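On to chain A.
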Amino acid sequence: MSSEAPFLEIENLTVKFGGLTALDNVSLKVPQNSVVSLIGPNGAGKTTVFNSISGFVQPQSGEIKIAGQKTAWPKTHKLAALKISRTLQGVGLFSGITALENVMLGSDHKYKAGIVKDLFGLSGRIDRQLRDSAMAQLERFGALSLADKFPHELSYPDTKRIALARALISEPELILLDEPAAGLGQDDIDELAETIRQLKKSCAVLLVEHHVDFVGEVSDQVYVLDFGRIIAAGDFESVKKSPEVLAAYLGGEVGHA
Partner candidate 1 sequence: MLKIENLTVNFDANSALDNVSFSAEVGKITTVIGANGAGKSTLLRTISGLKAPKSGSITWRDSELVGMRPEAIVRAGVALVPEGHAVIPELTIDENIRMGALFRLRKAKSDVTTAIAEMYELFPQLADRRKAPSSTLSGGERQMLAIARALVSRPEILLLDEPSLGLAPLIVKQIIGIIEELCRKSGLTVLLVEQNANTALDVADHGVLLALGKVVADRPAKDLRADVSLREAYLGY
Partner candidate 2 sequence: QAADPGVTDTEITLGMQLPQTGAASPGYNKVDDAMRAYFDYVNSKGGVYGRKITLVAKDDKYSAGLTISTASSLINESNVFAMVGSVGTQTHSAVIKDLNRRGIPDLFVNSGNSAFYTNPSKYPTTFAGLGTYVVEAKILGKYIKATYPDKKVGILYQSDDFGKNAIQGFTTAGLVFTPGKTAAGFIAGTQGSLGITSQLKQLQDAGVQVVIIASVASTTAIAALTAKALNYTPDKWVVMSVGSDATTFQTILYTKKIMPAQSAAMLAGIVSASHAPSPGEATDEYVAAFKKINDQFNTGTDKTWDNNVLQGMNIAYQTVEALMGTGKNLTRKALINWMNTKGSTLTSAALAPVGFSSKTHEAYTGFWIGEYDATAVLKPVGASRVVYTTDSAAGPVTISTFKRPAISADALPKAA
C-alpha cells in the first residue's frame, strides 16, 4: 500500500534562536494516510517544528522532503500549493470577516482571478465556486448556521471548528494541527477524533497535542521531543512506557490524564 511512503520527511533539523537551541537534529517522517503525533514538554520545540515546515522560522540546518521530493524549506505562502495546511496554536481566525469568508479563504489559492477581473466584476463564477464549496464544507462540519457570524460572535469550540474547516477545505495531503483539542470539552474532542480518523483516509496528519488520551486514541506513531531532541518514537503504547518520557513529560505513572 502506498501509505507506507512518507509524504513528509525531515532530516537533522536544527533551529537556534540566538543562544537557545530550540531543535537539535530532529528527524521525523509522516507517512501518507497516517496520524503522527509530536508530544513533549512545553517549550520542547513542537511548534518550532511546525514553524520550520511552514516557513515562519529559518532552520540553521536540516533537510525536508515533501512527497518524496527534496526541496528547500518552503515559504509560508507556498505551503498551500504544496498541499500542506496548518492550524495555529490558539485560534488564528481572521477576526474582521465572517466564518464563511474565513473558510472561503482556505481554498483561495486554488482560484486566481486577478485584480483586474475583480475590478470588472468578472470573477463572479469563481466567487460562487468558492462560496459553494465553503458552504459545503461548513455543512460537513455542522456549522452552516455560523456562516455569517464573525469570529468574536462564535463560541470557542465553534471557532476551532471553523479553523479546522478552513484548513481542510483545500484538500491538503498533509495537515499540521497545533493543539486542536486544547480547551475543548469531551464531546468536541470525541468529534475531533472522529474527524481525524476520517481525515486519515485522504491525507496525512502531523499533530501536536498535550491531551494525552486523545493522542493515544488517534495516533499511529508518536515522537516525543524534549529540549529540542527526540527522546522517543514509536506507537503510543510503547512510547508512554519509556522512562525518559515518563520523567520528562507524563510524570510518574500514566494515570488519569
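Just so we're on the same page, a residue touches a chain if its C-beta (ideal position, glycine included) is under 8 Å from a C-beta of that chain, and two chains touch if they have at least 3 such contacts; residues count from 1.
Criterion applied: all candidates are chains of the complex that A comes from, given by their letters.
Since the model is a prediction, treat every value here as computed from it, not as a measurement.
Colleague: State which numbered option touches chain A in this complex: 1 or 2.
Modeller: 1
Colleague: For chain A, which residues are in contact with candidate 1 within the complex?
Modeller: Those residues of chain A that touch candidate 1 are 17, 20, 39-44, 46-47, 89-90, 155-157, 179, 182-188, 190, 210, 212, 248-252, 256-257.
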